[in-house]
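First comes the structure, then the notes that go with it.
Right, chain A next:
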Amino acid sequence: MNSFPWLTVLGLVPLGGSVVVALLPKSKPLLAKQVAFAISLVVLALVVVVALKFDGSSNSPYQFVEIHDWIPSFGVTYSLGVDGIGLVLIALSAVLIPVTILAGWNDVEQPQAESVGSVKGYFALILVLETMMIGVFAATDVFLFYVFFEAMLIPVYFMIGRYGGAQRSYAAMKFLIYSLVGGLFMLAAMIGLYIVTGTFNWFAILSGADIDPTTQKFLFLGFFLAFAIKAPMWPFHTWLPDAAAASKPGTAVLLIGVLDKVGTFGMIRYCLPIFPAASDFYAPVIIVLAVVGIFYGAFVALGQNDLKRLFAYSSMSHFGFIILGIFVFTSIGISGATIYMVAHGLSTAALFLTAGYLMQRRDGSSLLSDYSGVNKPAPVLAGFFLFAALSSLALPGLVSFVGEFMVLLGTFQRYIWVGGIATLGIVITAAYVLRVYQKSMTGAVGSGLEHIKDLTGREITALVPIAALTIFLGLYPAPVLNVVNPAVDTVMTLVGATNPEPTVGISSTTSQGAQQ
Partner candidate 1 sequence: MQEVMPATGVFSLLWLLIALPLAGAAILLFSGRKTNKWGPYLGVFTVFVDAVIAIWMLIAMMGNGSEQRTFSQNEFSWMFAGNFKVDMAFQLDQLSMVFVLLITIVGTLIHVYSLGYMSHDPDKRKFFGYLNLFVAAMLLLVLANNYLLLYVGWEGVGLASFLLISFWQIKPTAAAAGKKAFIINRVGDVGLSLAIMVMFVTFGSVGFDEVFGSTGQASEGTLTAIGLLLLLAACGKSAQFPLQAWLLDAMEGPTPVSALIHAATMVTAGVYLITRSNPIFDAATWAATAVVVIGVITMFMGAIIGSAKDDIKKSLAGSTMSQIGYMVLAAGLGPIGYVFAIFHLLTHGVFKAGLFLGAGSVMHGMNDNVNMRRYGALRTAMIVTYATFIIGTLSIMGIPPFSGFWSKDSIIHAAFESNTLVGILTIIAAAITGFYMTRMAAMTFFGKARWEDGVHPHESPKVMTIPLIILAVGSTFMGMALLFWGNIETWLEPVVGIKKEEIGIPDWLLMTITLVLVLAGAAYGWIQYARREVPIVAPRGNWLTRAAREDLYGDAVNNTLVVQPSFWLSRFLVWFDGSWIDGFVNGSAAFFGGLSARLRPYQSGFIRSYALSMVGGAVLVVLALVLVRLS
Partner candidate 2 sequence: MNPSNYVILSALLFGIGALGVLVRRNAIVVFMSVELMLNAANLAFVAFARMNGNLDGQVVAFFVMVVAAAEVVVGLAIIVQIFRSRRSASIDEPNLLKY
Partner candidate 3 sequence: MNSVNTGEAIVFWVCAVLAVLGAVGLITSRKAVHSALWMALTMISLAVLYIANNAPFLGMVQVIVYTGAVMMLFLFVLMVVGVDSSDSLIETIKGQRFLALLLGLLLIVILVWGLGSSLAGLPAVGLDGANRVDGGNVQSIAHLIFTDYLVVFEVTSALLITAAMGAMVLAHREHWQPKPTQAQLSVARFKGDEHPGNRPNPGIYARHNAVDTPALLPDGTPTDASIPGALRARGEVAPVDINDGRAIEEADSL
């Protein structure tokens, strides 16, 4: 049964769907939405099937492997396969896409002068993006990965530029150019890798000879820059606030919720295993930048008046945690970072979607100062907003806590002081998240907000899966951890890192014994 090309099918369904949607008549926007939504659900169903078929205890970390020659001249293969990390992120995308479609049902429909694209175009682009995202997470060929990595920019570019707000052209351009900065340097590094290893196939690269450390350091930078920009890591972040502020909430969700994960995913998948020596060499710098990012993002978020920018900066802070978790080279850290990616995807979705609902009720204003006391007229909206906020601040019991704590613990395990300092970030996170909630939702009802409608059934329906997943995985993250941990162990082996042992007493084996 494994011969069935699950991943290819998975990628082709949304692609075909986007063509169908794009070919629908312009006069029937509703049909386009329905079709797009249906297709996204089909993809989700397929992903569920794939996830169920995935064998977490299997010895081979990559499953559903398909390898075909693509460009033999360059040693490029069309090679797909997922490990736990990839699977989890594909699942995240598959969940967020229908949610986004549903939540953004009317986002591009209103007679807004600013938007220039057609309704069906937006949904077609979302589906194209889904293909790219699946591809990027499933690629087991560096070249193929790069192709998806770069091609992914285009649908997003259009989603921001055609359907965004006031500054959309600027933001789209900034997004694209920034991404290309990383992408092109990565291209250079990728070429270097090819020169050194003579192949692009992931498995072949890994089984190939070790790259000498000097070359590693050079190539690592190319890859890392691309991922750092995508992630975004301080100080390569300034595209994100602009992009988030200019895009529709749905776009922002996909952009920050999934797309940016490609950056951190890339670090785990490519930077660490291929360039272990370089990763080790640069880790201190990266860790410092990550910690700076955590606090920088949080403090800037504290001073923002624009909701979308604020969330963008908060994401930047969160990405600081993720990157931190990756580069401490502990199983806990990397597993935590992966969980954090999922958690962040969900919490970002919740935040942006609720904020989007809110903004839609007030002519799209994203200024925090335009809102107050929303809780009174729209308690459900406020409730979801609060939930999103809590998810963002990593409340224990929610999946974001699992990720954050594991990241911090993993960090602490390796670098006590860094872990200690990073932990302080949770206070500032609480400060800015609650500040937003307090300012917008509580207090006297702001003028113009007295009669806003509470969430409709459709809007709630879009949020419920996110909330449910957030809570479920918060209390029972095992489904994710079960598949992620073996993959992380593989990464750890490849990077040649070992987990620090407890300083006294119980060794890892006995502790497990004690807890059984």
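FYI, a contact is a pair of C-beta atoms (placed from the backbone, for glycine too) under 8 Å apart; a residue touches a chain by one contact, two chains touch by 3 or more; residues count from 1.
The candidates were selected such that all candidates are chains of the complex that A comes from, given by their letters.
The structure displayed is predicted, hence computed values, not measured ones.
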{"item": "For chain A, as assembled in this complex, the candidate in touch from 1, 2 or 3", "value": "1"}
{"item": "Residues of chain A that touch candidate 1 when the two form their complex", "value": "174, 177-178, 235, 237-239, 296, 299-300, 302-304, 330-332, 334-336, 373, 375-376, 379-380, 383, 390, 395-397, 401-402, 405-406, 408-410, 412-413, 416, 419-420, 423-424, 426-428, 430-431, 434-435, 437-438, 441-445, 475-478, 481, 484-485, 488-489, 492, 499-508, 511-512, 514-515"}
